[in-house]
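A single protein chain has been removed from this complex, and every other one stays in its place.
And now, chain A:
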């Protein structure tokens, strides 16, 4: 698969996904499947169930693509879909009694946050938190692959120089340009790219 897809952020990637670019879809899947899987696994007994949930979430997304027009990230959609898929499985699954009694208990306490945004933010936090339960090395690789553009290590490999000197170069370059451009500094990513092109 073309590595250029790695360079897109979630919004850019989502735009391509919506346009039915299957390679973009695969990159999108690669970026997000693990979080969903780890999260689902917390309340599911077997690996297979967790795999099925993740599979269903991405399948639904793919089938729904032709009707999606939004020019925004598909990640919130993904998380919401994960939630409703899991709830659906809970009410039908082996542990439905346990699930219903938990829900009942919660409902009858009558103290809960009914702000949808708060609920969503909490869900997002919970899903993304699961990544921190990974062993450090694995987490590092995962985080790296999530970055919009190449990491310093990749850059170093690409340029055949040490990572330290990449850092130095980027710092010097950015510093120089920052001085010139003043405070409005929302372009650092692009500047980084420019300096890369220059040093190549």
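Following the convention adopted for this analysis, a residue touches a chain if its C-beta (ideal position, glycine included) is under 8 Å from a C-beta of that chain, and two chains touch if they have at least 3 such contacts; residues count from 1.
We take it that contacts and distances are computed from a predicted model.
One chain is missing here; what is its name in UniProt, given the choices "CHAD domain-containing protein", "FecR protein", "histidine kinase" or "Glycosyltransferase 2-like domain-containing protein"?
In UniProt, the chain excluded from the picture bears the name "FecR protein".
Mind listing the chain A residues that contact the chain we can't see here?
Where chain A meets the chain not shown: residues 12, 15-16, 19, 22-23, 25-26, 29-30, 33-34, 37-39, 41-44, 47, 51-52, 54-55, 58-59, 62, 71, 83-88, 90-91, 96-97, 99-104, 106-107, 112-116, 119-120, 122-123, 126, 130, 133-135, 138, 177, 180-182, 184, 187, 189-191, 193-194, 197-198.
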